[in-house]
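Here the complex is missing a single protein chain, while all its other protein chains stay put.
Per-chain residue numbering starts at 1, and chain names A and B are given in the order in which the chains are listed.
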Amino acid sequence: MSRAGEARGRGSRGPFLRAHAWLIYLFLYAPIAILVVFSFNKATQTAVWQGFTTEWYGSLVHNELILTAVRNSLIVGVAATLLATVFGTLVALALGRYTFRGEGFTRNLLYLPIIIPEIVVGAALVTFFGVVGLRLSLVTVVIAHVVFSVSYVAIVVRARLSGFDRSLEEAALDLGARPLQTFWRVTLPLILPGIVSGALLVFTVSIDDYVITSFVAGVGATTLPLQIYSMLKVGVTPEVNAVSTLLLLLTVILIVIAQRLQQPPPEGVRD
Amino acid sequence: MGSDHSVEIRGLTKRFGDVAAVDAVSMDIRRGEFFSLLGPSGCGKTTLLRMIGGFELPSEGRIAIDGADVTLRPPYERPVNMVFQHYALFPHLSVEANVAFGLRYKGVDRARQPEVVREALALVQLSGFEKRLPHQLSGGQRQRVALARALALKPSVLLLDEPLGALDQKLRKEVQVQLKHLQRELGITFIFVTHDQEEALTMSDRIAVMNRGRVEQMDEAARVFERPATEFVAHFMGAANFFSARVREAAGGTLSLALAAGGEVRLPLNGTRYRPDESVRFVVRPEKLDLRARDLSAHGVPSVAVTIEDRVYQGISTMWIVRDSADERFVVYEQNEKPFEEASRFAVGGRAFLCWNPSHAVVIRPEAEPS
Partner (left out) sequence: MSRARDPRSRIRNPAYPLVLPTWLVLGVFFLLPLTILFVISFAQRGTYGSLRPIEDFGHYVTSGKILANYARSLHPIYLQIFWRSLWMAVVTTVLCLALSYPVAYYIAVVAPPRRRNFLLGLAVVPFWTSFLIRTYAWMFLLRTEGLINRTLLSAGLVSHPLELLYNNFAVLIGLLYGEIPFMILPLFASLEKLDLSLLEASADLGASRASTFLRVTVPLTMPGIVAGIILVFVPSLGQFIVSDLLGGARTILAGNLIQNQFAVARNKPFGSAVAFELTAAVLALLFVYTIYTRKKGQDVLL
């Protein structure tokens, strides 16, 4: 499909569209930027700038609640990511490689956790745990996170698989490698960026999740978003800004890495 | 099964749903020959190749390689290697790792592998490229790496699936000659799939022309070109100058035909039996036709009166399009031996006689069996 030439900036519309786009970008980033900036504000209650300080970041380090919440978030994040990545990759391989009965069912099953509102999923899970008598704890949080994460991984890895050149596997078989050896030496290395990317995405979603976690976290299983939320409800302080900034920073770094990994490999050279 | 046949195929069929992509094909491919599967897209040539390689399982039939039945064997258990259409080089491995990929399955130990790789790369004139990655190579270079990778395993049969398709014209022609020499040097059986008849003719010892899953003609390259067996092959090889005629007499080594356009023609009789008054068609290749100013039938040269419809300058030759009295169209290629400033004897709209050497006519029976 041709993209008729490199000529851009289409006539008189170009500058207007550009301005609009940057306005929207401004709209998207300004509130976050302001949040970050004011995490360095000396004042406590007001939004009046009273000088630069990093004391709020300092106080975070001494805040037991925050530290526990961070620890919990990391535990849940790592555990849920590992499990979801394994399950999701396996499913993606199944859907991408084979035809089997229950294929359609599997696809729909994977779409559901993303589609059904988080409120409903959270309510269902807490009810379920109550019925089976499972006490709310970090474990229930991990379970909940795995449930909505598997689908993300499956989608990302599946996308990577669909761009995968099958003739590479045929070539490996042709050269003498058995199916398992082919998977290990050819398929896996080539889809690994997709798998890692999916894992990073899922980790991000996990440490950011509020709604579902609020339903299934027990006492002592407070994650960072939950902690931030309760701080918010009490009152807006620069400390909240500070911890939000840190969380944002982490998220952005992870996402940029994940995006980089999803870049397609470079093209070849001309004859 | 004989042992001077590298590959033996019996009644091979591949069905996708109701459609037979390959329909009861049988052939024997000789050891050390350059054999091409030629045909338009969809004719089944690639499917056939893939069945020989083990990438498709036949619906019916058998395949034997070097005397052993391999019909159901997976690709990694066949003494066959393939050069894929888009080369299928492993993008995450260097040239050297690509070429060495299959060596461990042949039991070549680690110490010896670099040497084998070096030999293989030297064969395709890519010495020194070991450390490069596929994306740093041009199309032609990638194709050679794919070749080296397959040859490093010293297969008894090499399969090539339109490997020159992505190369530009000039490079293609160079590589065709190189491949031919390589095959001669190595003595390995090559089975080559292409839709380009010129390519097949350049490189092959024998050609099988396929159409809709069946083999229409399988013969020496020159014979397929000069003596097409069926209408399809005639069209495909560019010999579509069809003359319609009726058999007058078939005796004494001569076939006398009455042309539909009028006049008589005498062709050498080659042992085929003809019934009197039978309808036949024969073809004469465009470059084997001549335009003459006079009727030469009295001298035993078949001559058909035609009017000249068009003239196209093609550099090496001039293409003439003419029509006979029965409104049949014929194409003549005339070698441009004279400079273009010199006027031709013929002009568009004028009249001429279409002549040819009787032995260049090839009779095609409508229900001709593939040879």
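Structural remarks
Heads up, the rule we're going with is that contacts are C-beta pairs under 8 Å (C-beta built on N, C-alpha and C of every residue); 3 or more make two chains touch, one makes a residue touch a chain.
For clarity, every value in this text was computed on a predicted model and none was experimentally measured.
Of the options A:G77, A:G176, A:G194 or A:P225, the residue whose C-beta touches the omitted chain is A:P225. Residues of chain A that touch the chain left out of view are 1-6, 8-10, 13-14, 17-18, 20-21, 24-25, 27-29, 31-32, 34-35, 38, 45-48, 86-88, 90-95, 97-100, 102, 106-107, 109-113, 115-121, 123-128, 131, 143-144, 146-147, 150, 154-155, 158-159, 201, 204-205, 208, 210-211, 215, 225, 228-229, 232, 236, 240-241, 244, 247-248, 251-252, 255-256, 259, 263.
The working rule: only the chains that are shown with their structure count from here on.
Here the CA centre of chain A is 55 Å from the CA centre of chain B. Taken in their complex, chain B has these residues touching chain A: 53-55, 74-76, 80-82, 84-86, 88-92, 101-102, 104-106, 134-140, 142, 149-150, 153, 167-168, 171.
Note for the complex: chain A touches chain B at residues 165, 167-168, 170-178, 185-186, 189-190, 265-271.
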